[in-house]
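One structure, as structure tokens, below. Some questions next.
Apart from one protein chain that is not included, each protein chain of the complex appears where it belongs.
Now for subunit A:
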Amino acid sequence: MGSNSVVSNRRMPEKMNCFDLSPNSNSDSEAEEVHVLAVDDSLVDRKVIERLLKISSCKVTAVDSGWRALKLLGLLDDEEEDKSSSSSSDGFEGLKVDLIITDYWMPGMTGYELLKKIKESSSFREIPVVIMSSENVMTRIDRCLEEGAEEFIVKPVKLSDVTRLRDYYMAAREIRSAESGINVNKRKLQESFDVCTASSSPSSSSASPPSLFSSPAPCSPSSLDSPTRRPKMTSLDHILI
């Protein structure tokens, strides 16, 4: 069938990837919190970023390397499989995160390399990635932003940086949630003939419903872009010290 990862997920609901953020699929109260995967080889920095995130009401998973991050996400297992496959290895549910924040300079795999691997993955490229670095190097910043990083934060990271990120990504997630809520309803329509919002006709059960990340359905908030066209946060004021 198609290589659209979201479509294939709908045909195999038991293998939901981390993009199904609709309230229906999250059974616990942790669905309210932004879940951040923090990657930093420095023990001191890991402790600080973890605390910064927790005090900002985020759920945190902190790891010390890019490899460990990829493993947790379930992305490493994908390497042997077809890139277009949405699922990680059979039955393995990777960690579901809303945001990845990673140090740039790490031994083994740099934050830039981690960013690339995430953006090259069909399953994970929609997860926003923020890069942190102690060095304010324009070429480095440009390279990261071009590769798809949402933002580049110069260390040391402050509480105001984290609360700003959290507010932004909560809003972005709510939009995605609203959109996926619409698409989940369409899937249910095929199953139970409930009435939902009428954007596209759900007449054929074999037709591919619109991708979660295509242009927004008419009833989604019109003032904000869909995640794939989300404007990058203005980060110039703090990267140009």
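The criterion applied here is as follows: a contact is a pair of C-beta atoms (placed from the backbone, for glycine too) under 8 Å apart; a residue touches a chain by one contact, two chains touch by 3 or more; residues count from 1.
Here is the rule we go by: contacts and distances are computed from a predicted model.
Any idea which of "Trafficking protein particle complex subunit 2-like protein", "Aspartate aminotransferase", "Histidine-containing phosphotransfer protein" or "5-hydroxyisourate hydrolase" UniProt assigns to the chain that's been left out?
From the listed options "Trafficking protein particle complex subunit 2-like protein", "Aspartate aminotransferase", "Histidine-containing phosphotransfer protein" or "5-hydroxyisourate hydrolase", the omitted chain resolves to "Histidine-containing phosphotransfer protein".
Write down which of A:51, A:71, A:125 or A:164 is the residue touching the left-out chain.
The missing chain is touched by A:51.
Would you write out the residues of subunit A that touch the absent chain, in ascending order?
Touching the chain left out of view, subunit A contributes residues 42-45, 47-48, 51-52, 55, 105, 107, 134, 155-156, 158-159.
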